[in-house]
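Have a look at the structure below, then the notes.
Omission of a single protein chain aside, the complex is shown with its protein chains in their original locations.
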Amino acid sequence: MPEHIMEKKIYYAVFGALMVLLAATVLIAYIHLGKLNFIAAVSIAVVKAVLIILYFMHVRYSSRLLWIFVGAGFFWLGILFALSFSDYLTRGWLPLPTGWE
Amino acid sequence: MPDHSTALAHQFDDLEQQHESVSLGMWIFLATEIMFFGGMFLGYSVYRGIYPAAYGEASRHLDVVLGAVNTGVLLSSSLTMALAVQAAQLGGRRTLVLFLIATIALGSVFLGIKGLEYYHKYEEQLIPGSNFHFDGPNAGHAQLFFSFYFVMTGMHALHMIVGIGVMVVLILLTLKGRFSAGYHFPVEISGLYWHFVDIVWVFLFPLLYLVDRS
Partner (left out) sequence: MSSETIRLYREHYLNCSYGVRSWLLTKDHKRIALLFLISITLFFFLGGAFAVLIRLELLTPQGDLVESETYNKLFTMHGIIMIFFFLIPSIPTVLGNFLLPMMIGARDLAFPRLNLLSWYIFSLGGLFTLGAVISGGVDTGWTFYTPYSSTYANTHVIATAVGIFITGFSSILTGLNFIVTTHKMRAPGLTWFRLPLFVWSNYATALIMVLGTPVIAITLLLVGIERGFHVGIFDPKLGGDPLLFQHLFWFYSHPAVYIMILPGMGVISELVTCFSRKRIFGYEFVAFASLAIAVLGFLVWGHHMFVSGQSPYAGMIFSFLSFLVAIPSAVKVFNWTATLYKGSISFDAPMLYALGFIGLFTVGGLTGLFLATLAVDVHVTDTYFVVAHFHYIMVGGMVMAYLGGIHFWWPKISGKLYPETWARFAALVVFVGFNLTFFPQFILGYLGMPRRYHAYPPEFQVLNVMSTAGASILAVGYLLPMAYLVWSMRYGKAATDNPWDATGLEWQTPSPPPTENFADTPVVTWEAYDYGAKEDKEKEPQVA
C-alpha cells in the first residue's frame, strides 16, 4: 500500500480544531445544562478522538482491514458498557416481593 | 544510506508486507489498550451513575485550569509527534529528531503538571487510603471518585512515561542512521501509541474534571 504523506497544513488545521474544541468543553461545563452537560462533554471528546484517529493516526488513508480493527476496539468497549448498564439501569424496575428484604 | 536489506525481517517477503503487518499489530495492541482503560472507564461510569452528587462534589476539588492546560500541552505533543512521523516519512533526520525532542519536552511538562496536581491532592488529604479526609456525608463515595481519579490518571501517566522512553530510543536510533524514507515503521507505530495515550486523556479530562462545574 503506497504511503500517503499528508500536507502539513492539515495537521495544523486539525490541531487548531482540537484546541477550539478544548476551549468549548471547558466553557460549556460552566453553563448549567443539566443532563446535557455530560452528553456535550462526551460528544466533544468523541469528536476530538475521531479527528486524532483519522488524521494524526492516518486512519483516513488506511486500509479497510485497519478500519475494521479500529472499529472493533471501540465496538467491544461498547459491548462492555451496554450489557453492564443493562443491569444497572434496570435494577430499580422490579419491586421485590415482601419478606425478602 | 541505510541498508534496506537488513531492515527486512527474515519472516517477511518484502518491506510492504512488513509495514502492513507492523501497523496492524500496533492497532491490535491499541485495541487491547482500549479494553484495558475501558474497564476503568466502566467502573468510573457505574459509580458516577449511582453517586452523581458525590462525584460532582469530588470533581470540583480538581484544578480545571491545570487540567485544561495539561490537555492543551498533550494535544500539542500529538501535533509534534505527527510532524515527527511526517519528517520520518520524508527522510528528514534533523527534523525528526527535533520534533521528537519537542514531543518529549511537552510530555514531560504534562507529567510535571500532573505531579504538581498529585502533590496538591496530597496536601489536601484527598489521596485515598488511611489519610483520606473529605468533609460532608458523601465521603465514602467521594473516596471512590478519587480512587478512580488516581488509578486512571496514574495508569495514563505510566503509559506516557513508557512513551517518552520509546521516544528516547527512537532518537538514538535516528542518530545511528537506522531510518529513512523507505523504512521508518518504528517511528510510525510509536506515533500511533502516543496519539492513543492522548485520546485517553481527551476522555479523562472532561469525565474527571468537568463533572458538575455549573
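As written, the chains take the letters A and B, and residue 1 is the first residue of each chain.
As a working rule, contacts are C-beta pairs under 8 Å (C-beta built on N, C-alpha and C of every residue); 3 or more make two chains touch, one makes a residue touch a chain.
All values reported here derive from a predicted model rather than from experimental measurement.
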Option from B:A68, B:L144 or B:L192 whose C-beta touches the chain left out: B:L144
Over the whole complex, note the residues of subunit B touching the chain we left out. 10-13, 17, 20-21, 24-25, 28-29, 31-33, 35-40, 42-43, 46-47, 50-51, 54, 128-130, 140-141, 143-144, 146-148, 150-151
Which positions on subunit A touch the chain that was left off? 65, 72-73, 76, 79-80, 83-84, 86-91, 93-94
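One rule holds in what follows: only the chains that are shown with their structure count from here on.
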Please work out the Cα centroid separation of subunit A and subunit B, and write it as a whole number of Å. 16
Counting only contacts in the complex, subunit B reaches subunit A at residues 16, 19-20, 23-24, 27-28, 30-31, 34-35, 38-39, 41-42, 45-46, 49-50, 64, 68, 71-72, 75-76, 78-79, 81-83, 86, 89-90, 191-192, 195-196, 198-199, 202-203, 205-207, 210, 212-214
Quick check: in the complex, which residue numbers of subunit A touch subunit B? 1, 3, 5-6, 8, 11-12, 15, 18-19, 22, 25-26, 29-33, 37, 41-42, 44-45, 48-49, 52-53, 55-57, 62-63, 65-66, 69-70, 72-74, 76-77, 80-81, 84-85, 88-89
